[in-house]
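Before we start, here is the structure in question, set down as structure tokens.
Here the complex is missing a single protein chain, while all its other protein chains stay put.
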Amino acid sequence: MDTSFRETSTLRRVQDVAYSHLSVELDHLYMEDFLLGEQHLRSRIEQVAPWFETAVRTFEARRPSGRPRVSTCFLVDDYFSNLIPPAELLPMLREAADKGGVRVDYVARESACAQYEGVEVAAIVAGRLVSVPVEGTDGSRPPVAESGWLSNGQRSPSGPAEALRMHAWQPPVEAEARQHSIFVDVQLWSEKDGERLWSCPMLAAVWQLSRLGLLRDHGRTIIQPRPLPEDLPAEWSAMPAVIQLNRSAAPFHGYCTLSLLDSRFLGIEHAVRVILDQVTQDAEVMTRVVQRALQEGMRVAQDVTGRIAYTFMTDF
Amino acid sequence: MIIFSVSHKGGTGRSVTSTNLAYRAALRGYNTCYLDFDFGSPTIGTIFDVENTIDGVIGNGLHDFLGGRSADVQRVSVWAESKVSGSGQPPGAGSLTLLPGSRGGGEFSVDKATVDRCTELFVKLDEEFDLILVDLSAGRSFAVELALQCTARPALRMVPARWLVFHRWTRQHVRAAHDLVYGERGLLNSAVSTGHDDAVMRTLIRFVRTAYIDPHSPSTDHLSPTQQNWLFEMDRDLEALSARLKLGRSVRLGSVSLDAVLQWREQLITDRDVKTLGIAHEETVRAYEDLAQAVTDPAVWESI
Partner (left out) sequence: MRAQETPAYSPTDPARDTAATASVAVGEIRTGLLRHGASLTTDATERLLDLLPGEPVLQSRRPIDHALSPDVANGVDCNVLTSNGARVHTVGTVLTHAAITGGRVLQTSTYARIDPAGSRHRRSWAHYTARPGRLETLGRADADELAAGFAALTGAVAPGCLDVGAVCERLARRLQSSPLLDGCPPIKSQWTRTRWTALFVSKHDERAVPRADFVLYDENVRTISLLIPYALRESYRLGAVLELCRDLALHDWVLTTLSQRIKRISSVSGDRTRAVGELYPTISHLLHLWMPGARVEPQLARVWDGFERQPGFTRQWNTSVGWIRDQLSLHTLQLLGGLESNRTAG
């Protein structure tokens, strides 16, 4: 007689998500930008349109096997300011997009990258950070960590003990420097009255991971698109994390992402890459995504930062 | 249980008494370890007569571990490596493990990381050993500060701590011992400022007289009646002074008499030294045994 015994609490299940081939982010605006009026908004959208068309055309040309699924999204910054309620902002955005000739499939809100439906989303990503080791890191000592900061190498020595020895200044070192260092130290959060305020690069890193469909909480996906509510609430916190504006849109998540951004975000996105390089990935989720993409004839980089592309735009 | 040995300055016989106390406790069946926190001068290897640790060890001694330079601390099994034991662990004895200091160790500052590491070490040793004897440096030192900070940590809240203050039996030494505990910058005030409760801390401190000459002892028989009378008088005066200075009989854990062997060489006094070689006094051994008994006897520590 064959017997089998299982306890469900010992199993870890990983939920799958639907994928587009490419997720394109159509610019990013601060809340204040919306205050500058509809005209300003339209000019921004019009600026994005040609870059978007070029990007999609190039992507399609590289993939002769059928028409790829491409979805577009827009991230509303409701974390650092909450000036305009959804009921005002969303119609404004839709109208500007329509007139500008760009379709916006999904609108997401940034504060959902910090916390959503009781899940500490940013904390999940922060918990998976593994700082890049310098040569000689053998595990015998705890990793050097400055709470709330993440660098891409080794900081300059500091502290009273070093000061006493009267050493000359020693430079920080980028772990993956080629001859010379570009050392970056990224603030992940600040703390005020015990509350953690996540930094813009940290939330943007979460945003990238959620677009890539790599975020899980106990194996479940966290940020999934929902339909546009009938009545738009007055508060952003009452909104879903991602709302689907276009019913016939391709899936929100993408095997890879492209962000069309104003040049002012160059620094933030560099910081985002410093963070993403150091986030360990769920091996099972990664393997499944790579295999699914492969079944569709698309080779996806194993490295997260290898799946993220940018176009930084200039207002000519 | 963690036992901290302190004294107001060197030369009180703190280390030699503590080591003999540890030795006797181990013989009584307690798993015992001995930590050389005498950061100024690691000397414990000499007393235990363990080769290669005479001036501390290289690379993974206590200083290296506490300073974060080594992930592990070297342990030396006295039964296996000391010449004292002769043939390994005596029957019925507990383990006796030595954690030596680093060669050329020296003092260092007490920062949060050091306290973290030291607390973790105490926690780990408490999992294994019945008795953890910590020989702290003389006077008000970083070692004392470190011990107070660690024992104030929540992780050690359930681990009983005891403080033994060693002093010789002279007016100057009694006053100095008083100052070490009750003085303005003394142990009690330091304890309170690191978060300990004053009343609780007082119950954890006991005094040990060293190099004591008991006027009743037969060893004073050779003295003239005048000398003996003088000795009685001195003893009475000192007893009165100690009582006034709050280190009298009620808080005294024990006394170790003057033994010629220890004047010449700091060492463990084995039963062989007494019975076969006849170089040490039986009462010295008895004093150490009494100390080992008293330090582990809950009744002794319940009342003042």
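A and B are the chain letters, set down in written order, and residue numbers restart from 1 in every chain.
Assume contacts are C-beta pairs under 8 Å (C-beta built on N, C-alpha and C of every residue); 3 or more make two chains touch, one makes a residue touch a chain.
Keep in mind that what you see is a predicted model, and the values were worked out from it rather than measured.
In the complete complex, the hidden chain is touched by one of A:Ile84, A:Val119, A:Leu228 or A:Ile268, namely A:Val119. For the options A:Ser131, A:Ser199 or A:Ser259, the residue in contact with the chain missing from this view is A:Ser131. Residue in contact with the omitted chain (choice from B:Asn20, B:Asn60, B:Gln149 or B:Ser242): B:Asn60.
For the options B:Glu81, B:Asp130 or B:Asp179, the residue in contact with the chain missing from this view is B:Asp130.
Among A:Ala18, A:Ala238 or A:Ala301, the one in contact with the hidden chain is A:Ala301. Across the interface with the omitted chain, chain B contributes residues 29, 31, 60, 71-72, 91-94, 119-120, 123-124, 127-130, 153-159. With the whole complex as reference, residues 5, 7, 9-12, 62, 119-120, 123-124, 126-128, 130-143, 175-176, 178, 182, 216-219, 256, 273, 276-281, 283, 286-287, 290-291, 294, 299-309 of chain A touch the missing chain.
To be clear about the criterion, only the chains that are shown with their structure count from here on.
Listing the residues of chain B that touch chain A in their complex gives 68, 71, 109.
Listing the residues of chain A that touch chain B in their complex gives 140-141, 161.
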